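Just one protein chain is left out here, and the rest sit where they should.
Now for subunit A:
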Amino acid sequence: MKAAVISFPGSNCDLDLQWAVQQIAGADCELIKQEQTDLSSYDVVMVPGGFSYGDYLRSGAIARFSPVMTALKDFADAGGYVLGICNGFQILTEAGLLPGALQWNRDLNFICEPVTLTVDRADTAFSNQYRVGEQLTLPIAHGEGNYYADPETLAELEANDQVVFRYTDNPNGSVHDIAGVTNAAGNVLGMMPHPERAVEALLGGTDGLGLFQSLIQQTKGADIRGTR
(Lines give C-alpha, C1' and ligand atoms only; values in the text may rest on other atoms or scores of the structure.)
Protein backbone atom coordinates (compact mmCIF):
# COMPACT_ATOMS: atom_id res chain seq x y z
CA MET A 1 0.00 0.00 0.00
CA LYS A 2 1.24 3.46 -0.86
CA ALA A 3 -0.37 6.17 1.24
CA ALA A 4 -0.09 9.94 1.44
CA VAL A 5 -0.94 12.31 4.27
CA ILE A 6 -1.85 15.87 3.27
CA SER A 7 -0.22 18.55 5.46
CA PHE A 8 -2.24 21.75 5.34
CA PRO A 9 -1.04 24.88 7.13
CA GLY A 10 -2.39 24.23 10.63
CA SER A 11 -2.58 20.43 10.38
CA ASN A 12 -1.06 18.93 13.53
CA CYS A 13 -1.79 15.19 13.40
CA ASP A 14 0.01 14.64 10.10
CA LEU A 15 3.24 13.27 11.59
CA ASP A 16 1.36 11.03 14.04
CA LEU A 17 -0.64 9.62 11.15
CA GLN A 18 2.47 9.01 9.04
CA TRP A 19 4.13 7.33 12.04
CA ALA A 20 1.14 5.04 12.58
CA VAL A 21 0.91 4.01 8.93
CA GLN A 22 4.63 3.69 8.25
CA GLN A 23 6.39 2.75 11.47
CA ILE A 24 3.62 0.69 13.06
CA ALA A 25 1.38 -0.68 10.28
CA GLY A 26 4.34 -0.98 7.90
CA ALA A 27 3.09 0.64 4.70
CA ASP A 28 4.70 3.38 2.60
CA CYS A 29 3.42 6.76 3.64
CA GLU A 30 4.52 10.17 2.34
CA LEU A 31 3.74 13.60 3.68
CA ILE A 32 2.52 15.86 0.88
CA LYS A 33 1.63 19.54 0.74
CA GLN A 34 -1.63 21.25 -0.09
CA GLU A 35 -0.18 22.49 -3.41
CA GLN A 36 0.09 18.95 -4.82
CA THR A 37 -2.16 18.41 -7.84
CA ASP A 38 -1.50 14.77 -8.75
CA LEU A 39 -2.41 11.93 -6.39
CA SER A 40 -2.51 9.14 -8.96
CA SER A 41 0.52 7.30 -7.54
CA TYR A 42 -1.19 6.58 -4.19
CA ASP A 43 -3.63 3.89 -3.08
CA VAL A 44 -4.81 5.82 -0.04
CA VAL A 45 -4.84 9.55 0.73
CA MET A 46 -5.35 10.66 4.33
CA VAL A 47 -6.54 14.04 5.57
CA PRO A 48 -5.23 14.55 9.10
CA GLY A 49 -6.50 16.31 12.19
CA GLY A 50 -5.57 19.79 13.32
CA PHE A 51 -6.77 23.30 12.67
CA SER A 52 -6.21 23.81 8.95
CA TYR A 53 -6.14 27.51 8.05
CA GLY A 54 -6.92 28.35 11.67
CA ASP A 55 -10.47 26.99 11.36
CA TYR A 56 -11.38 30.41 9.92
CA LEU A 57 -15.05 30.77 8.94
CA ARG A 58 -15.81 27.10 9.80
CA SER A 59 -13.59 24.08 10.42
CA GLY A 60 -12.41 22.81 7.05
CA ALA A 61 -14.09 25.60 5.08
CA ILE A 62 -10.88 27.16 3.75
CA ALA A 63 -8.85 23.98 3.24
CA ARG A 64 -11.46 22.97 0.69
CA PHE A 65 -10.01 25.56 -1.73
CA SER A 66 -6.46 24.16 -1.68
CA PRO A 67 -5.16 22.86 -5.03
CA VAL A 68 -4.84 19.35 -3.58
CA MET A 69 -8.59 19.20 -2.94
CA THR A 70 -9.42 19.21 -6.67
CA ALA A 71 -6.97 16.34 -7.08
CA LEU A 72 -8.49 14.59 -4.07
CA LYS A 73 -11.96 14.79 -5.57
CA ASP A 74 -10.69 13.25 -8.82
CA PHE A 75 -8.86 10.61 -6.79
CA ALA A 76 -12.03 9.71 -4.85
CA ASP A 77 -14.18 9.75 -7.99
CA ALA A 78 -11.74 7.24 -9.51
CA GLY A 79 -12.26 4.92 -6.52
CA GLY A 80 -9.13 5.79 -4.51
CA TYR A 81 -9.43 5.36 -0.73
CA VAL A 82 -9.68 8.55 1.28
CA LEU A 83 -9.58 8.70 5.09
CA GLY A 84 -10.35 11.93 6.95
CA ILE A 85 -9.72 12.07 10.69
CA CYS A 86 -11.09 14.86 12.92
CA ASN A 87 -10.32 18.10 11.04
CA GLY A 88 -9.87 15.81 8.01
CA PHE A 89 -13.49 14.66 8.45
CA GLN A 90 -14.58 18.31 8.67
CA ILE A 91 -12.66 19.13 5.47
CA LEU A 92 -14.22 16.18 3.59
CA THR A 93 -17.76 17.25 4.53
CA GLU A 94 -17.01 20.86 3.55
CA ALA A 95 -15.67 19.60 0.22
CA GLY A 96 -18.81 17.57 -0.41
CA LEU A 97 -16.90 14.26 -0.42
CA LEU A 98 -18.97 13.12 2.57
CA PRO A 99 -22.58 13.86 3.55
CA GLY A 100 -23.54 16.05 6.51
CA ALA A 101 -21.56 18.56 8.55
CA LEU A 102 -19.81 18.91 11.92
CA GLN A 103 -21.06 21.55 14.32
CA TRP A 104 -20.19 22.62 17.86
CA ASN A 105 -20.33 19.89 20.50
CA ARG A 106 -23.66 19.74 22.30
CA ASP A 107 -22.16 21.04 25.56
CA LEU A 108 -19.77 23.49 23.83
CA ASN A 109 -16.73 21.85 25.46
CA PHE A 110 -13.58 20.88 23.67
CA ILE A 111 -13.53 17.19 24.59
CA CYS A 112 -10.20 15.38 24.85
CA GLU A 113 -10.69 11.86 26.22
CA PRO A 114 -10.86 8.20 25.20
CA VAL A 115 -14.30 7.11 24.01
CA THR A 116 -15.82 3.74 23.18
CA LEU A 117 -17.06 3.04 19.66
CA THR A 118 -19.05 0.14 18.31
CA VAL A 119 -18.15 -1.24 14.90
CA ASP A 120 -21.26 -1.22 12.70
CA ARG A 121 -19.65 -2.40 9.48
CA ALA A 122 -16.76 -4.85 9.19
CA ASP A 123 -16.90 -5.20 5.41
CA THR A 124 -15.50 -1.81 4.40
CA ALA A 125 -12.01 -0.97 3.16
CA PHE A 126 -11.45 0.76 6.51
CA SER A 127 -12.84 -1.82 8.94
CA ASN A 128 -12.30 -5.33 7.51
CA GLN A 129 -9.94 -6.23 10.38
CA TYR A 130 -12.68 -5.60 12.97
CA ARG A 131 -15.83 -7.57 13.84
CA VAL A 132 -19.38 -6.18 13.74
CA GLY A 133 -20.30 -5.24 17.30
CA GLU A 134 -16.66 -5.06 18.42
CA GLN A 135 -15.99 -2.23 20.86
CA LEU A 136 -12.99 0.01 20.29
CA THR A 137 -11.47 2.60 22.58
CA LEU A 138 -10.06 5.58 20.68
CA PRO A 139 -9.24 9.13 21.77
CA ILE A 140 -11.28 12.09 20.62
CA ALA A 141 -10.03 15.70 20.74
CA HIS A 142 -12.46 18.17 19.21
CA GLY A 143 -14.74 21.13 19.82
CA GLU A 144 -16.72 20.73 16.62
CA GLY A 145 -17.44 17.03 16.27
CA ASN A 146 -21.19 17.04 16.59
CA TYR A 147 -22.24 15.30 13.38
CA TYR A 148 -25.36 16.65 11.75
CA ALA A 149 -27.23 15.53 8.66
CA ASP A 150 -30.77 16.51 7.78
CA PRO A 151 -33.43 13.80 8.21
CA GLU A 152 -33.49 12.85 4.50
CA THR A 153 -29.70 12.52 4.30
CA LEU A 154 -29.66 10.55 7.55
CA ALA A 155 -32.31 8.12 6.29
CA GLU A 156 -30.36 7.69 3.08
CA LEU A 157 -27.04 6.95 4.74
CA GLU A 158 -28.65 4.51 7.19
CA ALA A 159 -30.43 2.75 4.31
CA ASN A 160 -27.08 2.48 2.48
CA ASP A 161 -25.30 1.23 5.64
CA GLN A 162 -22.78 4.06 5.47
CA VAL A 163 -22.27 4.33 9.24
CA VAL A 164 -19.09 2.41 10.15
CA PHE A 165 -18.54 3.52 13.77
CA ARG A 166 -21.00 4.72 16.45
CA TYR A 167 -20.31 6.12 19.92
CA THR A 168 -21.54 3.78 22.65
CA ASP A 169 -21.93 6.80 24.96
CA ASN A 170 -22.46 9.81 22.71
CA PRO A 171 -20.02 12.53 23.89
CA ASN A 172 -20.91 15.40 21.55
CA GLY A 173 -24.54 15.17 20.42
CA SER A 174 -23.93 13.57 17.01
CA VAL A 175 -27.12 12.40 15.31
CA HIS A 176 -27.61 8.61 15.50
CA ASP A 177 -24.38 8.44 17.60
CA ILE A 178 -22.39 8.66 14.36
CA ALA A 179 -18.61 8.67 14.88
CA GLY A 180 -17.54 7.55 11.41
CA VAL A 181 -19.36 7.54 8.09
CA THR A 182 -18.54 6.72 4.47
CA ASN A 183 -19.73 8.13 1.17
CA ALA A 184 -22.29 6.11 -0.81
CA ALA A 185 -19.56 4.33 -2.80
CA GLY A 186 -17.77 3.32 0.41
CA ASN A 187 -14.28 4.52 -0.60
CA VAL A 188 -14.24 7.69 1.53
CA LEU A 189 -14.43 7.51 5.35
CA GLY A 190 -14.57 10.39 7.80
CA MET A 191 -14.31 9.90 11.56
CA MET A 192 -13.86 12.19 14.55
CA PRO A 193 -11.94 9.73 16.81
CA HIS A 194 -8.17 9.40 16.25
CA PRO A 195 -7.10 5.85 15.30
CA GLU A 196 -3.52 7.07 14.80
CA ARG A 197 -3.33 7.90 18.51
CA ALA A 198 -4.11 4.29 19.47
CA VAL A 199 -1.59 2.13 17.64
CA GLU A 200 0.92 1.26 20.37
CA ALA A 201 0.53 -0.01 23.94
CA LEU A 202 2.74 2.94 24.92
CA LEU A 203 -0.02 5.29 23.76
CA GLY A 204 -2.58 3.55 25.95
CA GLY A 205 -4.13 1.22 23.40
CA THR A 206 -3.89 -0.38 19.97
CA ASP A 207 -7.54 -0.39 18.87
CA GLY A 208 -6.83 2.09 16.05
CA LEU A 209 -4.29 -0.12 14.33
CA GLY A 210 -6.99 -2.29 12.72
CA LEU A 211 -8.08 0.64 10.59
CA PHE A 212 -4.68 0.94 8.91
CA GLN A 213 -4.36 -2.85 8.68
CA SER A 214 -7.78 -2.90 6.97
CA LEU A 215 -6.55 -0.46 4.32
CA ILE A 216 -3.39 -2.54 3.81
CA GLN A 217 -5.51 -5.68 3.47
CA GLN A 218 -7.80 -3.87 1.03
CA THR A 219 -4.97 -2.62 -1.16
CA LYS A 220 -2.90 -5.80 -0.69
CA GLY A 221 0.32 -3.92 -1.28
CA ALA A 222 2.16 -4.75 1.91
CA ASP A 223 2.31 -7.35 4.62
CA ILE A 224 0.36 -6.67 7.75
CA ARG A 225 2.66 -5.73 10.61
CA GLY A 226 2.11 -4.81 14.19
CA THR A 227 -0.05 -6.62 16.70
CA ARG A 228 -3.27 -5.52 18.28
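Methods note: a contact is a pair of C-beta atoms (placed from the backbone, for glycine too) under 8 Å apart; a residue touches a chain by one contact, two chains touch by 3 or more; residues count from 1.
Keep in mind that, in the parts below, contacts and distances are computed from a predicted model.
Taken from the listed names "Electron transfer flavoprotein subunit beta", "Phosphoribosylformylglycinamidine synthase subunit PurS", "Universal stress protein" or "2-hydroxyacyl-CoA dehydratase family protein", the protein name that UniProt assigns to the chain not shown is "Phosphoribosylformylglycinamidine synthase subunit PurS". Here the missing chain is touched by one residue of A:P9, A:G26 or A:G173, and it is A:G173.
Within the complete assembly, A:G100 is the residue of A:G50, A:G84 or A:G100 that touches the hidden chain. The chain not shown here is touched by just one of A:A61, A:A122 or A:A141, and that residue is A:A61. If you put the missing chain back, the residues of subunit A touching it would be 57-58, 61, 93-94, 99-101, 103-108, 146, 148-151, 153, 173.
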